[in-house]
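Shown here: the complex without one of its protein chains, the others still in place.
Chains here go by letter, A, B, C and D, matching the order in which they are written, and residues are numbered from 1 within each.
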Amino acid sequence: MIDLQVSGPLFPLFVLIWPLVLGLAASLPSVRSNAIVLLPLAPLPALVLAVVGPLNIPTEAGILLLGVTLNLDINGTLFLGAISGLWCLGGIFALGYMRMTPNPAVFAGFWCLTLSGNLGVVLSQDAGSFYVSFAAVSLAAYFLVVHERTERALYAGRIYIFLAVVGEALLLIGLLIGVDAANSMSIAKIRVALADAPQAGWAVFCLIGGLGIKAGLVPLHVWLPLAHPAAPTPASAVLSGAIVKAGIIGFIQFLPDGTALWPSMLLVLGLAGTYGAVFLGLGQTNPKAILAYSTISQMGLVIAVIGVGHLTGNTVAAYGAAALYCAHHGLAKGALFMSVGMVGKSGRTFMPFVLFVTGLMAASIAGAPFAGGALAKSAIKTLFEDWALLLVTLSGAGTTLLLARFLMTIASNHGPEPDKRPSALMSVPWFVAVVAALLVPWVLVDRYSDLSVPYLLSTGALWDASWPVALGLVCFFVGLRLLPGGFRVAEGDIAGPLVKSVAAVKRMLAAVPEPTVPTIKGLDHIVSASRTQAAERRLLQLAPICVAALILAMLMFANI
Amino acid sequence: MTAALPFLVLMTSLVPALATFWLPENQAATRNGLNLGGAILKLVLVAYMLYAVGQGAVFETRLELAPGLFLLLRIDALALLFVTLSAFLWLLTTIYAIAYFGNGPNLSRFFGFFSLCVAATTGIAFSGTLITFFLFYELLTLSTWPLVVHKQNEKSFAAGGSYLGFALPASAALLVAIIWLESVTGPIEFAAPRELSGLDAFDLRLILALFVLGLGVKAAIVPLHGWLPAAMAAPAPVSALLHAVAVVKAGAFGIVRIIYDVFGIDLVSQLGMAQPLAILASITILYGSLRALQQDDIKRRLAFSTVSQVSYIVLGAALAGPIAAIGGLAHLVHQGLMKITLFFCAGIFAERAGIEKIHHLDGVGARMPWTAFCFSLGAMGMIGIPPMAGFVSKLYLGVGALETGAGWVVFVLAGSSLLNAAYFLPLLYRMWFLPAREDLETQPPSERPLGLIVPAVVTATAALGVGLLAGAPISPLGWATLIIERDYLP
Amino acid sequence: MIDSLFDLVLCALIIFVAFAAVSGRDLFTAIVFFIVYGLMVAIAWLRLEAIDVALAEAAIGAGLTGVLLLGAYGRFKNIDAARMGSWVPLPVLIVIALAATGLSAAVGVVLIALDPNGLGLIPAVNANIAQSGVFNPVTAVLLNFRAYDTLLESIVLVVALVGVWTLADNSAWGQRVGKTQSVRANGVLQSFGRTLPPIGLMIGIYFVWAGSSQPGGAFQGGTILAAVGLLSAMAGLFPPPRVNDARLRLSVIAGPILFLAVAIAGTAWGGMFVLPADLAYGLILAIEIVLALSIAITLMLLVLGPPEMTETPQ
Amino acid sequence: MMTWASGWLIYGLTGATLIGLGLFGFASHTNLLRRILAFNVVGSGIFLVFGATGFRVPELGADAVPQALIITGIVVALSATALAVSLITRHASLSGSATLPDDDREDR
């Protein structure tokens, strides 16, 4: 018998395969038109695994790929839970939001594939399956981005796929070096080996690049503000809430302990993203684009956390905090994107409620007191010191500013029919996401940081949470007064020049000629048949001379 | 039985080839039966050999051509890797070709030479001596030409001329290399590598360079690749043969043989030839991709893609490390599966919908879903998107490169992946996302007969499968590992 | 001394005449000088005690070759002077002259360096002539010791004849050979043609018969017979034969075929070309006679040339 | 002892001279008939050399083998001459030229 070489619990494998099965099922003719129904079902096993799953019991399947190893550690559980939860909610939301969408089967199929990849990124403990998962999540998401097939969506898709492929390539380099250094596919071993391998610098650089593209690391972020607005809202929600996290997970998985240049770089780039995205986001008019920049900003913060964790050598705390922050951000950002969908389907009467809940969510992300976000923010703040701490704290103001701008933008976007209310299939998952975002950190904060709930309810902590938000609001209103029309930044800021330069390189290459076999046509002129033939036939006259010469040569040189 | 087995396997292709030549044009059933029967019989024999060789058996047939000039057929694991691929693809391509040509003209000639090509490829794979290799290599050159010019129009003849224009000087170089080497060492058998100390290092380098020159034409190493894009003038089954079953593979396989069984990795490294060869392969990888990017014709684009991809195999050999070698050898199969899928599909596009240019592909995905889907799978494999097979090769190559200290190669691999994406994704994009041409709309093309689409589906599935199940011992990767670990590692 | 002087003068004359033949101003002069040259060389052969060769040279080298050349010259009447050919350009001429001189000198040097007492195969011939069946050593060599050469030589003549015939017009095939002559009645040729043949016939037959013991033989005799035949034909005594006349063809090959048959029959006596000593004389004589006839006819036909379409003579 | 006055050598050297003379004529004329004539001069020169070397010891008479071979040679030369003359005649009647086309500069 063929040895399947499987050991450990099979359920994690099922978690990954189940969405794929559903995805394939979507292509069945009988399912095709109602394929959206499958969306909420796909992440359910993962959710179960996250809730009840055993920790740190690896699953190994030797014959799959290059030997698949899956495992769930404590941070992974959180990521898995948040991600699968959001995917689940997004799926339900889609049931309501995308009832009449064209090609539901394609959407569902790739939704499931993306999901599977996303979950795989969390679970994978070997470079092969991580890469496969990462590729799945990156590339399949393309289909979510371009689902509506509009010019804009296709353009966004092009930029997205370009960066995704570049990211894959960079990731591949990093993985290759890592696998070689570790002489193993195991991510844990790679992480250790990369600490002092000869080409580790290259590897880490490429890993940061490849993963950073997904995580919206500045300056590789350009795809987010293009892709998010283009995608259907449920897709935007999972893109921003869950898919982006794949990069962060990668950082946590691969980055080795070390005190090289790169932790500082992460810190600087992260903070630059945090603030730069706020500025660029304020120049947007599309609410989803604003949210996308907000995601860049928030992820910048997480990246800075990872950087600082490595700088201080306190990676365990930093990863825990980052996981918590990501979990909250994922749910909250998902909820905010759903809000955009809700707004479109809501009449004037239902709007205040939507706006209120949305504001609540925005406040949570900004870190307003009592909200889950505040806890997450507190958790990461413990890692920073001095100026960095100040910058992180102040970023709350920036977030407030940006999200205030968001609220202002959606406030006028309600639907035309005054009494229209979104279906329950939309509002329920939306509401669940909001509640989860607000509550989950309260439940988990003590597991993922040194902080305790009582401390967080202390006045000092509340003040620390409040003033940046207040400052942000003040800035917002001052800004409104000073610049009533705002300012404009193109979606995807530097994407345009990027496209042009690629086209120019392509044109240059086309000018290089291609080697071919030389033709022999010119020979006719060199060897003029008629002339040489006449000459050679006349050689009869020269024959005696040649004969004499031959004999002379023999006489002179023969072996006498 | 065992002594005759290599000969028998060779005959499974050679006998149908020679018999087919004499069949009247209208005996289609006999012709198809002969060729399919041969292919199936061969697969059965190959399956048996896979089992036996996996257990450590070696088969040999030895014939004397002229005094001291042996025709030695020897089946080892490496030979079997190549033969398995070509036997499998031969069957599929035959099915495809039967459907493709229908009642076209000159089919006896076509299938005769086609099977002859496969026989030559089998011979190349089984060659146990340099001269045997050369004989079959030339037989391949000659039997391919009638296929390239099958359409007998100006363009095919230009392609055929280009093919011979590259291949014949290359044969000369190969012959010089073989004779030069053997004039010092005596006849060389792969299984018993000679002590090459009779030659000084400079001569050895020159000989190796000549070998590369001679084999590089078929392996389409830049700048010897010019014939391959031109050869796309041939019908699709021929392209499949050129790009996947036989020709380019023969060149790459030859380079592997030379490096591993004639010189030995250590000597190649000592001579300082490994790195230049790796650089050459890398340049080819990138150059082919860059060229592919500029092509407007689907088959030309695919051809340049082959230029790029085949050098992965060469690269694997040139890196002179076990892991890279495994990657290269696995890629021999992987590339074959993926590229043949692409050419099958390109053939269906051209034959059934008249699609030859890239901009004609718009919206074809919905009208020819199976074809487009298989094409997409193949393309993704080429890019190296996991879990398609291409990724596995790349991973091994990259790791192997790092292992031998050639870290720069990983950037080549990554760059190549990017470029592959750059020239394949627009095709997929057009197929799936752009609106269809009007005539496609009004007269949706058929993907029938089944003989056309089924082989494509099978190869696409196989390309996916060998990636998904790469860890299995009988996957190409597993087999390549067996080859390297059992036969080439001390 | 006087002998040597004679030799020197003769040689000087030969060279002078040869020079005139090679470089004579016009073609006709050259041919005439060539015939003279042939006769003088025949005298030289007499001085070298090679009477058989002298006969052959006079009959064939000078006579028949001269006739052939003169006949061809007659066909050149219609050719423009401009297309009669000329010398090659002077520089080439000089080089050719130098090369030719060098070659002559080389041969000369070699001759001088030869062993002056070289006997060649004289002892061998003398030792074996008794078994050859004939007394003339030259005939012994020709028809016994090296009979194979002679057989081939006789075949060369036939091949040349086939070659000459091949040059006919397709439409002329089956016609009479040669350009039919119209002879003036009672002209010189005709009276010659009436008187000379009987004499020639006698001489020819004598040569053939004498060949076995004295100088003479099939070729010389055959040549004279051929001359007789030619003269008779030109005099209109008998019409030239038709090219596809079976008797004609048979007579052309009769000699060689008999020769070959005897040669093959030799295998019965121990090997090809073996002639048993007691039968040798008779066989050789038979071969000589038949061969001479065949040679005569072949030579005559060679001179007459391929069949040409002409009106029948009045 | 060899002397310059030895009869055979005089004829031998004459033959050598004739060879050169004939070759010169053969190569230097473009007229075909003259070439054939020159060819015959070369031939008889060679035969003379042959015959002369067979007469090196006059006391024993002439060597019969060269004589026989010379006779054979003369007949062979005649055969060749006959074929050549026929060819030349035929060529002349077809092309109106007594030379080969490439040799005949006026022809072009």
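Throughout what follows, a contact is a pair of C-beta atoms (placed from the backbone, for glycine too) under 8 Å apart; a residue touches a chain by one contact, two chains touch by 3 or more.
Following the convention adopted for this analysis, contacts and distances are computed from a predicted model.
Q: So which of "Urea ABC transporter permease subunit UrtC", "cytochrome-c oxidase", "Branched-chain amino acid transport system substrate-binding protein" or "NADH dehydrogenase" is the UniProt name of the chain that got left out?
A: "NADH dehydrogenase"
Q: Where the complex has a chain not shown, which of B:Ala3, B:Leu65 or B:Leu450 is the residue touching it?
A: From the options B:Ala3, B:Leu65 or B:Leu450, the contact with the absent chain belongs to B:Leu65.
Q: Tell me which residue among C:Gly24, C:Gly38, C:Gly85 or C:Gly120 touches the hidden chain in the full complex.
A: Going through C:Gly24, C:Gly38, C:Gly85 or C:Gly120 one by one, C:Gly120 is the residue touching the chain not shown.
Q: Which candidate, C:Ala44, C:Met84, C:Ala100 or C:Ala168, sits in contact with the chain we can't see?
A: Considering the complete complex, C:Ala168 is the one touching the chain left out.
Q: Taking the full complex into account, what residues of chain C touch the chain not shown?
A: Against the missing chain, chain C presents residues 106-107, 109-111, 113-114, 118-121, 124-125, 128, 144-149, 152-153, 155-156, 158-160, 162-163, 165-170, 172-174, 244, 246, 249-250, 252-253, 256-257, 260, 263-264, 266-267, 270-275.
Q: Tell me which stretches of chain D touch the chain missing from the display.
A: 19, 26, 32, 35, 39, 42-43, 46, 49-50, 53, 65-66, 69, 72-73, 76, 79-80, 83-84, 87-88, 90-91, 94-95, 100-101
Q: Spell out the interface residues on chain B facing the chain that's missing from view.
A: Considering the whole complex, chain B reaches the absent chain at 64-69, 109, 131, 134-135, 138-139, 141-142, 149, 152-154, 157, 160-161, 164, 168-169, 171-172, 175-176, 179-180, 182-183, 187.
Just so we're on the same page, only the chains that are shown with their structure count from here on.
Q: As a quick test, compute the distance in whole Å between the mean CA positions of chain B and chain C.
A: Centre separation, chain B to chain C: 73 Å.
Q: State, to the nearest whole Å, the distance from the C-alpha centre of chain B to the C-alpha centre of chain D.
A: So the centre of chain B lies 68 Å away from the centre of chain D.
Q: Mark out which residues of chain A touch at least two other chains, giving numbers and ranges.
A: Where chain A meets two or more other chains at a single residue, that happens at 541-542, 544-545.
Q: Counting only residues that touch at least two other chains, what does the list for chain D look like?
A: Correct list: 23-24, 27-28, 103.
Q: For chain B, which residues count as touching chain A in their complex?
A: Going through chain B, the ones touching chain A are 161-162, 165-166, 223, 225-227, 229-230, 290-291, 293-294, 383-387, 391-392, 394-395, 398-399, 401-403, 407, 410-411, 413-415, 417-418, 421-422, 425, 429, 433, 467-472, 477.
Q: Enumerate the contact residues on chain C facing chain D in the complex.
A: 3-4, 7-8, 11, 14-15, 18-19, 21-23, 27, 30-31, 34, 37-38, 41, 44-45, 47-50, 52-53, 56-57, 60-61, 64-65, 68-69, 71-73, 75-76, 78-80, 82-88, 92-93, 96-97, 99-101, 103-105, 107-108, 111-112, 114-122, 125, 137-138, 140-142, 145-146, 149-150, 153-154, 156-157, 159-161, 163-164, 167, 217, 219, 299, 302-303, 305-306
Q: In the complex of these two chains, what residues of chain D are touching chain C?
A: It comes out as residues 1-2, 5-25, 27-34, 36-38, 40-41, 44-45, 47-49, 51-58, 60-72, 74-83, 85-90, 92-93, 96-99, 103-104, 106-107.
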